[in-house]
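Note that one protein chain is taken out, while the other chains of the complex remain in position.
To keep things simple, chains are lettered A, B and C as they appear, and every chain counts its residues starting from 1.
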Amino acid sequence: MPKIYVLVDLCMVPLGTATPSVSDFVAIVENKIRQSPLKSTLHSAGTTIEGPWDEVMTLIGELHEYAHEQGYARIHTEMRLGTRTDKHQTAADKVNTLESKIVKLNENK
Amino acid sequence: MPKIYVLVDLCMVPLGTATPSVSDFVAIVENKIRQSPLKSTLHSAGTTIEGPWDEVMTLIGELHEYAHEQGYARIHTEMRLGTRTDKHQTAADKVNTLESKIVKLNENK
Amino acid sequence: MPKIYVLVDLCMVPLGTATPSVSDFVAIVENKIRQSPLKSTLHSAGTTIEGPWDEVMTLIGELHEYAHEQGYARIHTEMRLGTRTDKHQTAADKVNTLESKIVKLNENK
Partner (left out) sequence: MPKIYVLVDLCMVPLGTATPSVSDFVAIVENKIRQSPLKSTLHSAGTTIEGPWDEVMTLIGELHEYAHEQGYARIHTEMRLGTRTDKHQTAADKVNTLESKIVKLNENK
């Protein structure tokens, strides 16, 4: 299983639940993510998880299995992810770089 | 053009740029988003924008046109979005609800 | 509203339905898409729609409104999309180009 470092932005939703609210589902999944040793950041449309490919993909597969065990019959997931060999970059690095560049864009006006 | 309230999590990347770094691109796009009247929140894998469908989709189309004008020949975008009629919910509401539920999950142990 | 030509790969799912099966929902949405003048192609994970930005995004907003009118309280959608200024390309062009290149890759072995 590949071990390349990956940043994955994960959005998991259950299908076929009694109500349109999915926050109970997302809370138990997010809680599981926080119990893992991998670094993660929650935002309103998902959670970014970072680490070696095998550990991240094992965790996400385990989240699916865990949710099914909790009675969720179907899970629909969307991931946005990136790998790169030119440099190492964390999720926090990406936001910091952007905020600095936006400050400079507005100074130059 | 529909006016239903929508939360869109947007991730735009340029293809065919000289370097693998895309932060210059993301900075000018994010700066444009912040100049719009729509509420938005940046995170490491995208930006969540919320508002009426027509305004949000017009803004995102304008971001594509603006980026092309700046010399980016091809743009690849991914959106995760939701609409609902059962209640009104902002991006901040979603995160607050989740964090409260996660606290309760861990109190009950 | 921008009119740039866009290819959108659309995946819409309803949340909070009685069963995990979502094919009734997808069927009525797909049927609506086919009634529009825009060109579209169904596949197992979504439908690709192509045309001017304003027409495509109006159609997709109308699909959300239509699904809500049919009683679906919450809709979760994911779009992958691209715009480019270097050349015009349809969804069919993309697949044809790829298949030709794959044939050549295997001839050269």
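Definition applied: contacts are C-beta pairs under 8 Å (C-beta built on N, C-alpha and C of every residue); 3 or more make two chains touch, one makes a residue touch a chain.
All figures in this text were calculated on a predicted structure; none of them were measured in a lab.
**Student:** Using the definition of touch stated at the top, determine which of B:V22, B:L38 or B:L105 touches the missing chain.
**Tutor:** Residue touching the absent chain, from the options given: B:V22.
**Student:** List the subunit B residues touching the unshown chain?
**Tutor:** Spelled out for subunit B, the touching residues are 13-22, 73-74, 76, 78.
**Student:** Which parts of subunit A are in contact with the chain that was left out?
**Tutor:** 1-2, 4, 6, 16, 53-54, 57-58, 61-62, 64-65, 68, 73-86
**Student:** Take the complete complex as the reference. Which residues in subunit C touch the chain that isn't displayed?
**Tutor:** Counting only subunit C, the missing chain is touched by 7, 9, 11, 20-21, 23-24, 26-28, 30-31, 34, 41-46, 48, 78, 80, 84, 86, 91-92, 94-95, 97-99, 101-102, 105-106.
Simple rule for what comes next: only the chains that are shown with their structure count from here on.
**Student:** Whole-Å distance, subunit A centre to subunit B centre, using C-alpha means?
**Tutor:** Centres of subunit A and subunit B (C-alpha means) sit 16 Å apart.
**Student:** Between subunit B and subunit C, tell me the centre distance in angstrom, where each centre is the average of that chain's C-alpha atoms.
**Tutor:** 19
**Student:** Which subunit A residues reach two or more other chains?
**Tutor:** Residues 20-21, 78.
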